[in-house]
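Okay, handing you the structure first.
The other protein chains are all here in position, but one chain of the complex has been omitted.
Which chain is which? They are A and B, in the order written, and residues in each are numbered from 1.
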Amino acid sequence: MSESSGAPQWLERGGLQQLLDELRAREYDVHGPVLRDGAIAFEPVVDTAELASGVHDVQEAGRYRLEPGDGGRTFAVVHGPAALKPFTFAPREPLLQVQMDGPGSSFECEPVLPDTGRVAVLGARPCDLAALAVQDRVFLGDRFPDPHYAARRENLLTIVVNCTRSVSTCFCTSMGTGPEARSAYDLALTEQDDGFVVRARSDAGREILGALALPEAEEAALDRERIDLEACRDGIDRALDTTDLRELLYENLSHARWDDVGERCLGCGNCTMVCPTCFCHDQRDEPELDGKASLRVRQWDSCFDPDHARIHGFDFRARVRDRYRQWLVHKLASWEDQFGTSGCVGCGRCLTWCPVGIDLTEEVAAIRGGGTA
Amino acid sequence: MSAVAPARPRLAVFKFASCDGCQLQLLNLEEELLALAERFEVAHFLEASSRVLEGPYDVVLVEGSITTAHDAERIRGIREQAGWLVAIGACATAGGIQHLRNTAAVEDWKREVYPHPEWIEVLETSTPISDHVRVDHEIHGCPVDKHEVLRVLTRSLLGALPDPPRGSVCVECKRRGQVCVTVARGIPCMGPVTRAGCGALCPSLGRDCYACFGPSRDADPAALANRFRELGLSPHDIARRFRGITGGDPVFRDAAQALEDSDG
Partner (left out) sequence: MSVTAPSVQALVPEPAEIIEKRSFGSRLHAYRLRLRDPAARPRFDFLPGQFNMVYVPGVGEVAISISSDPEEEDLEHTIRIVGRTTEVIDRLDVGDVLGLRGPFGSSWPLNEARWKDVLVVTGGLGCAPVTGAIDYMFRRRASFGRISILHGVKQPADLIHRDRFEAWRREPDTWVGLTADQPDRAWRDRVGVVTELFEEVEIDPVRTVVFVCGPQVMAVMAVRILERRGVPSSRIFLSLERSMKCAVGLCGHCQFGPEFVCKDGPIFSHERVARFFGVPGL
């Protein structure tokens, strides 16, 4: 059908269940935003009634609240603490199974690859998708593509929902990642009062749309979509000035602002955990008590961890200011050298979920405004 | 540890001022407990068995804090018998909740609490094991995480030093995909300054961390105290958070003291 034209189609509000059913029929384990402990989280859903409803999110630096009222929308909450990261880069996963007989003995290693079925995530945001594209470069773009990430990534289907609403911590417009999806997705929805404008951008997405046999979206719906996205874009007033940002940060590695933020920063690592692009991880062996086997496991780690840059007793980044600088300069500057893209997608999670509300846009502005100290 | 693990090392568990909860964690290992008894010769573990073998011991786990002159003497004797001595739990590593008496006059308390205060012979303070003898390793928590005890013992069998959990409770909390109680509900949580190791247990139950694993390395209590103030706590209330189970740790003790001083 529309594979050649790629024309946007129209999904009635009630048709969302049909989409869910179609995904399940294709053996996708569908995850969508559900209410959980005062926020939303991507969890398995079978019925659209399970999706978060009746609330919207209010976010500011260090504060997240769900408040009543969804304006009749299914995807009224912009986002929760987790992006797509856990689906492709697991918080904790085994890498190697080792059979051994203690130190010094011979041993055998068997790689443990994830045995994931197909996963579809409904309700990811354009910034989440942009972050996924960034992590694709990190994990798959070099000489040693990560087999664990690759296996999970291959099985992931993304159904992004374009943003017609923002929160105060959003700055995707500065990073060029929203409010409408630009990076590769399978399906994209733009929600309106009575339904969704739907687009497919992959073979898998087109197949699913084909099976749903939807009508083309009317001109009026597309006009409304443009207006809604524009309004959302205009509503985002937080900004990160990215002009020569990499150079600005490299030039200011000794700026007094690092000491200042070092005083406020708890060094707890929350920003790195919620960041959809942060990829640092630790790996360690977990031997069995009988000494016959050991499992090598990796798990999310943080550059704020006091051991992160420590090597036999010497800590290269001994102060919290060093760690904050490492995180921010990596994210906004050295990431570009490493992966040809910024490490920031402007989702604002690091502001919201920082227990003390440190705002990286403000930190950068201070460095930009203050000149070299 | 210089200890090259012998084929079946001798394990001993000793108790000082404590609630036995950490020893109980060992017993809670259940299935692994049998395997543990195969890998180690359990030479002294009164909570598990009345069979007592004389030292020396290869690995000694010590629960509890030092609160009496007699105990101060006893721990020195144990140290002499111990190849590798591990303090387990908040009492043994930070003085436990009973450290609260360190900031009060013990004689006054005795008179208030006991009908015969003259029968109570205690030191002025409750102090961690490391204040008295050399401690080779500390396992934190109230109680300790049984899996961590098992990991430490397993690594000791491989002749390897422990590789304890790193970072703050927040990192564990986020790895579990939990929602931050401070950010989403305004609840003052000690997680950001607390050593990882519990798997963010309290936040998983929707409540705040109360720092029973003690301060994380390089923890900055002052920055967190500022945040607690914004959340409506008085300096006095904040000081009480730091004076909890691990309040005997110098980092938390000093933070609490500073807050109390600022409160006039």
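Basically, contacts are C-beta pairs under 8 Å (C-beta built on N, C-alpha and C of every residue); 3 or more make two chains touch, one makes a residue touch a chain.
Note that the structure is a prediction, hence the values are computed from the model and not measured.
**Student:** Could you run through the displayed chains and say which ones the absent chain touches?
**Tutor:** Those shown chains that the absent chain touches are A, B.
**Student:** With the missing chain put back, one of A:Q18, A:S202, A:T242 or A:S334 would touch it. Which one?
**Tutor:** A:S334
**Student:** Taking the entire complex into account, which one of A:H31, A:R206 or A:H308 touches the absent chain?
**Tutor:** The single option touching the absent chain is A:H308.
**Student:** Residue-wise, where is subunit A in contact with the chain that is not depicted?
**Tutor:** 95-96, 98, 100, 102-109, 111, 113, 138-140, 142-147, 150-151, 153-154, 250, 253-254, 279-285, 287, 291, 294, 298, 301, 303, 307-313, 316-319, 321-322, 325-326, 329-330, 333-334, 337-338
**Student:** Could you pull out which residues of subunit B are in touch with the chain that's been left out?
**Tutor:** The list for subunit B reads 1, 4, 155, 158-161, 163.
Going forward, only the chains that are shown with their structure count from here on.
**Student:** Considering the complex alone, what residue numbers of subunit A touch subunit B?
**Tutor:** Interface residues on the subunit A side: 36-39, 41, 62-65, 80-82, 86, 91-92, 102-103, 263-270, 273-274, 282, 284, 286-291, 299-302, 304-307, 320, 352-356.
**Student:** Mind pulling up the subunit B residues that touch subunit A in the complex?
**Tutor:** Touching subunit A: residues 32, 35-36, 39, 150-151, 153-155, 157-160, 163, 166-168, 170-171, 174-180, 182-186, 189, 191-193, 206, 216-220, 223-224, 226-227 of subunit B.
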